[in-house]
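Some notes on the structure that comes next.
Yeah, one chain of the complex is gone here, protein chain that is, but the others are all in their spots.
And now, subunit A:
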Amino acid sequence: MVCPSLFSIVTVGENMAAHTSRAFLSLGRINVPGLGLHKSVSRVTYSTGLSTDSSKATTGSPQKGGKKVLSKKYKREPGDPRTELMPVDQDWTAVYPVATPFIPDAIPLPVRMGCPVKGGAPPEKKGNLELIKIPNFLHLTPAAIKKHCEALKPFCTEWPSALDTDAKCDEHFPIKVETKSYVSAGPSIRNPAARIVHLSVKLSSLNLNDQARKKMLKLVGDRYCKDTDILTITADRCPLKQQNYDYAMYLLTVLYHESWKIEAWEAEKTVADMEEYSWEGSLSQENILDVLVRMKEAGEGEGEEVREQLLGRREVQEYKDSVTRLKNEGENESTMLQYKEAVKKVLKL
């Protein structure tokens, strides 16, 4: 059978090692498509090796000559990968001028990617599909970007020298409009995402008094960020960018004018509607004045003047600050401590 004699070839020697490996390979290739060992499709490759060995003495040159003709096709050995030939100070933008998939032989980096073999490293870059699948930005190195900038410079104008700080930009140009445009190769150059317009403005740059500001905040809702004091209006309901921009500017104008108007029903604003806690006229004020009057702190007196006098006291002012802070900022250790100290002072403990 084929198998026993294969092992005999292994033991022969170094010369045969090359043959054996090829013989192994051929055996493998026979086995893989499921052919049994009995069948010998590339019997030619295998058996000739065998016959060379065993029938060296018996058969003569005719078979040897046949072997030369029927043996492996001429295959050119692959040369060194391009990475070996690249100089260190080459122009990379010439290697990757456009977005191209990953070519392991053109990139002189020992990159590895994928799931590591147990106790080993991730697979190398040669023949690595993972590296080919992902997008790469090798065509956008800083050198390439510099070249792009140089190419774009003839089309640009100078930045105005007077606007050298952010503060000056905000002062002269408080309204900032942000749009995105898209370029891609495809059947159509249009992109519906290009119609979105973001308009941002700082409320401190608008002329609003206290009531107008509160009304504006109520009208605007989520679009206002408290930390940065920026109102952002996003318009995307029209099909064209220019239409959305006009709509966003219109919204800003309308909001501004509406927040300055005072309606009749705004007088019915209740405590629950208030954005911030105000101590004057609250239950807390009543309580503390009540307590102090009963403690007879102000001495004998009547109504209003007693209250006025009490309100003017420093402890009462401190108490008022602490309660306002507690209600507006929420509770944490520091506000609680401040409240405690203020109450102790007011109640003279």
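Operating definition for what follows: a residue touches a chain if its C-beta (ideal position, glycine included) is under 8 Å from a C-beta of that chain, and two chains touch if they have at least 3 such contacts; residues count from 1.
Just so we're on the same page, contacts and distances are computed from a predicted model.
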Write down which listed name, "Transport inhibitor response 1", "Exosome complex component RRP45", "GPI ethanolamine phosphate transferase 3" or "Small ribosomal subunit protein mS29", is the UniProt protein name of the chain that is not shown. "Small ribosomal subunit protein mS29"
Considering the whole complex, which of A:C156, A:A267 or A:L283 touches the chain not shown? A:L283
Residue of A:D222, A:E304 or A:E333 in touch with the missing chain, whole complex considered: A:E333
Residue of A:R76, A:R190, A:K226 or A:R294 touching the missing chain in the full complex: A:R294
On subunit A, where is the contact patch with the chain that was removed from view? 282-284, 287-288, 290-291, 294-295, 319, 323, 326-327, 330-333, 336, 339-340, 343-344, 346-347, 349
